[in-house]
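And now, chain A:
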Amino acid sequence: MDVGKLVAVIGDEDTVSGFLLAGVGHRTADSTNFLIVKTDTKLQQVEEAFLNFSQRDDVGIILINQHIANDIRHVLKDYTQTIPTVLEIPSKEHPYDPEQDYIMQRVNMYLGGGN
Partner candidate 1 sequence: MSEVPPTRMNQQVFKGKKKAAESGHKLLKKKADALKVKFRDYAKMIAETKGTMSTDATTAFFSLTQAEYAAGNFKQKVAEGTLTARVRVGAGIDNVAGVKLPVFTIYETGGPADNQSLGLIGGGKKVVQVRERFTVFLSQLIKLASLQTSFVTLDEAMKVTNRRVNALENVTIPKIQNVLDYIDRELDELEREDFTRLKLVQGKKEEVTVNVSDATNKMSKLDINQDKDITATFDAQDDEDVVF
Partner candidate 2 sequence: MSDVCTSPFCNAGWGELLSHMSPYGFANFGIAFGLGFSVVGAAWGIWLTGSSLVGAAVKAPRIRSKNLISVIFCEATAIYGVIMAIILANKIKKPDEESYQLPENWDFPGFYYAGYGMFSAGLSVGLTNIASGVSVGIAGSSCALADAQDASLFVKILIVEIFASALGIFGIIVGIIESNACNFPIAALDNGN
């Protein structure tokens, strides 16, 4: 086992390809650390992949496209672990919308309320 944890990616083809090129991809005999979500990918698959990544102890960060995160928001809401960290990232078709990001909501509330 190498040192360091993996970065898992759940996203559309562009996002996943990009990160794979950056070198996060890891394929072992029975599992991968990424999931390409296409239009015909079932929601259940996404949920399973997310739960799987979040339970693996070699995963440090889970990157997930925001529009996909919105689809499995019900799962994300119940997610309370600190590690792996779930990070919502923009995708090509869906520019980043801070309004939908749970963390950004908190940040804005705090900064807005604090000022």
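Basically, contacts are C-beta pairs under 8 Å (C-beta built on N, C-alpha and C of every residue); 3 or more make two chains touch, one makes a residue touch a chain; residues count from 1.
A word on the picks: all candidates are chains of the complex that A comes from, given by their letters.
As the structure is a computational prediction, the values presented were derived from the model and not from experiment.
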For chain A, as assembled in this complex, the candidate in touch from 1 or 2: 1
Chain A residues within the candidate 1 interface of the complex: 2-7, 13-27, 32-34, 36, 60-61, 63, 82-83, 85, 87, 89-92, 95-96, 98, 101, 103-104, 106-108, 110-111, 114
